[in-house]
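The structure follows.
Shown here: the complex without one of its protein chains, the others still in place.
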Amino acid sequence: MKTNDYYAIELKGITKSFGKVIANEDINLEIKYGEILALLGENGSGKTTLMNILSGIYYADEGTIFIDGKEVSITNPHEAIDLGIGMIHQHFKLVEVFSSMDNIVLGTKGKYVKSSALKEEVLNMSNKFGLEIVPDKKIYDMSVSEKQTVEIMKVLYRGAKILILDEPTSVLTPQEIEKLFIILRKMKEQGNAIIIITHKLHEVLAISDRVAILRKGKVVDTVNTKESNEKQLTELMVGRPINLKISRPETKKRKTVLKVVDLSVANEDGTIGLNNINFKLKSGEILGVAGVAGSGQRELCETIAGLMDAKTGAVLYNKENIIGKTPDEIINLGISMSFVPEDRLGMGLVGSMDMVDNMLLKSYKKNKGAIIDKKPSRKLAEELIDKLSITTPGVETPVRMLSGGNVQKVLLGREIESEPNVLITAYPVRGLDINSSYIIYDLLNEQKKKNVAILFIGEDLDVLLELSDRIMVLCHGELMGIVDAKKTTKEEIGLMMAGRKMEGVDSDE
Amino acid sequence: MNNRSHTPFIRTVKISERSSKDTLKIRIAAFVLALAAGGIFMLLLGYNPFELYGTIISGAFRSKMAFQATVKFMIPLLMSSLGVAMAFKMRFWNIGAEGQIIVGAVCASYFALFHNNWPHFLLLIVMFAAGAIGGGLWGLIPAYFKSKYDTNETLFTLMLNYIALHIITYLRDGPWKDPDSSGFPKIARFAANAQIDKVFGVHFGWIIALILVIIVFIYLKYTKHGYEISVVGESKSTAKYAGMDVKRVILRTMILSGGICGITGMIQAAGSDMTLASSVAGGVGFTAIIVSWLAYLNPFGILLVSFLFSILDKGSSVMQSAYGLSTYFASVLQGIILFFILGCEFFIRYKFVLTKKGGK
Partner (left out) sequence: MFIKFLIAAVFAGTPLLFGTVGEIMNEKAGHLNLGVEGMMAMGACAGFMAGFFSNNIYIALLAAFLAGMLGALIYAVLTITFMANQNVTGLTLTIFGVGISNFVGEFMLVNSASSSLKLPEQITAQISNINIPGASTIPVLGPLLFQYNIFVYLGVVIAIICGIYYSRTKTGLNVRAIGENPGTADAAGIKVTKLKYINVLIGGGICGIGGAYCSMIINGGVWMNNPVNGQGWISVALVIFATWRPLRAILGSFIFGAFNILKYYFPKTIITIPNAFYDMLPFVITALVLVVTSIRKSKENSQPASCGVNYFREER
């Protein structure tokens, strides 16, 4: 085969910086056709930046790229596509109001195809790769995995020979991940080069032929998957031997603090947010919440925090129904909610404001009069910097300028400082490196030991299994069951995430 | 493909953070460049730019009367800019200052026309309140729909401007038509009792405007309400999360924003026009948007920028008598200067980089 003569891609000395931050430094990397390369690295290690350079979103400051042995310069996504590079972004690049086929043909060359002919073409192609796709369906009507299918189809339709997938599994159930891997293997057999970005070790071992490990913007090593193991990869990724075990302290005298009864919530557009949810949250426990993105996690958080109205049902806090109370009153009862959205700043913190002003967010109403007193929050900000070793130029730096880990420490720190009885935290480690993540887990466990009742909404099943005492699983706004985290398996949770109800399974007593 | 890869190309690169000193330097450079561009325009018309700029400056300052006129130009611009700045701080794109000024003026005019026998100060206070309430309510309408249905406020407030304008023409042609105008549609001149008194030769609107600068500054920077406005502006979901009543904040802020514009209308009618004319706003509400944006929504910055604008406005008005240039010269010059300043803002946050092959 001709394609074997050259590497599909060869990167030499790629360097890219954003202002003072060096995202990629002197990166050398190559991949062959018919190979799956895993790009492994912690959050913030520069994986996505590197792939964005390949797909023409960013332009490298230094270095050269060879495709099929020829030196190229990729100045925009258009040129990347011409070179046969297709990238599937972590945050899908789809036009919400378009149908899937319009999204698929978007930006491609050639004349306008009649929709009936195009529909057939799309269906034929999807059959070939074993993808399930509805050509007429609008993106805003789709589930996450359906959207991902459209993204993959988009890349295939462009005839990409080199596929880059950025964290494709983070939004899928274990079963959906398995399905995706089957598709990827099929593509590999057809001679495509595939790069998969991930920070999950077992996925790397399951799918890839080789692994390139990135740390702090540099490639530290490239190993053959067969000759490697989890321990070696972890050490390479983090830079030192590390115990990945998350502790799960035992607490005594647990009593029910929050009781959710028959809770149903409707979204703004009339769709079901939550449907008939029942569970209890006890002091001194971490109740994990698992589910595919958009299964009702946000609705659950927001309803308890008073941001959304319940259609039916009750949320009893020490036997008092808090449905109908304002967010203000709920905060004052000692229920704290912190939600880290995908952009990581959207809720809970104001990016353009400094730490002092952000400390004020939930407490500014407490002092009397019309004028704001900033002294206490300045003191609190300084304390937090000290206590949680937050790296910042000062309390007056806008939090947007801080690194992800520090931003989340500010958020969680403020919530904990308000000494809540119930702590609801959604995705607190989103986008954090391993070290920062463990600091957050420790913070949560500390609160647990103080008998705080914690509702932990997570993405990573491995973390949920180790950190939580119990895990409840949501799917399409319904409760699939609550299981004992010590006894359940990932597969069981995966099935529940996909919609299998565990009748009568509630490990609660 | 290969051919292309060897040609250098220009890329836009974001700058992480410019020091405030650099930012100031760029702004000053922008201003100088803008004046230069205006100068080229003057050269093209066959005039000496230095002479023309000199005339503008002297036109604005040459006499006590000229300066008073400049201040008179500034009052409505300054006040309505403060008004829209409050809405903009909340990222509520109120481009309806024009309409809010008009409705404020209409409400105030009612008392000026039909209750001019009231004691002078009582009448003025009532007119002031009527102006504020009228403008406030006109601002409340888009705020209500924005908070309830997320109706696009840019377009809605724009529509309300024209509706307000036609309210005046309705009143002028019908119920409020001056019977003594011998058929010509206009509204009667306010009685002296309903006119705003002068302080140092200019109606006391300038005092109110200056007080408003300070009030708005304190309100936005040091009060709970001001804090709420900033948070809502940054992220509505964060504001809700913090227990703020976002709808109330939007409604309240727009009443204030519209209210200030309404006061502007009252002052313009009773202090400057001495009647209710359809030109009471006369585009000030639009210019106010530019002013408050150029001043980065800072009340003291607004004071400075609106002063510069009124120098340009007043100074250009002598162009006609001095050089026979039409009064539209001012808008052309204003446009050119603004285009340059708008363009230069780019260099505070970005820069261009010429990249050759291979990125080196």
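Letters are used for the chains, namely A and B, taken in the order the chains are written, and counting of residues starts over at 1 for each.
Everything that follows uses one rule, which is that a residue touches a chain if its C-beta (ideal position, glycine included) is under 8 Å from a C-beta of that chain, and two chains touch if they have at least 3 such contacts.
Predicted, not measured: the structure shown is a model, and the values here were computed from it.
> Using the touch definition up top, pick the residue from B:F50, B:F200, B:F300 or B:Y328 that touches the left-out chain.
Among B:F50, B:F200, B:F300 or B:Y328, only B:Y328 touches the chain that is not shown.
> Which one touches the absent chain: A:K111, A:K245 or A:K319?
Per the contact definition at the top, the residue touching the missing chain is A:K111.
> Name every residue on chain B in touch with the hidden partner chain.
The list for chain B reads 12-14, 93, 95, 145, 149-152, 154-156, 158-160, 162-163, 166-167, 169-170, 173-174, 283, 286-287, 289-290, 293, 324-326, 328-332, 334-336, 338-339, 342-343, 345-346, 349-350.
> For chain A, which positions touch the chain that isn't shown here?
Output for chain A: 18, 55, 57-58, 76-78, 80-82, 87, 89, 93-98, 102, 105-108, 110-112, 138, 140, 154, 158, 269.
The rule we apply is simple: only the chains that are shown with their structure count from here on.
> Can you check how far apart chain A and chain B are, centre to centre, with Cα atoms defining each centre and the answer in Å?
Measuring from centre to centre gives 44 Å for this pair.
> Within the complex, which stretch of chain A touches chain B?
Of all residues in chain A, those touching chain B are 18-21, 59-64, 70-73, 75, 79, 82-83, 305-307, 326-328, 330-331, 337, 339, 345-353, 357, 360-362, 364-365, 370-372, 401.
> Within the complex, which stretch of chain B touches chain A?
Checking each residue of chain B against chain A gives 1-2, 4-6, 9, 11, 14-17, 222-227, 230-231, 234-235, 237-238, 240-243, 245, 355, 357-360.
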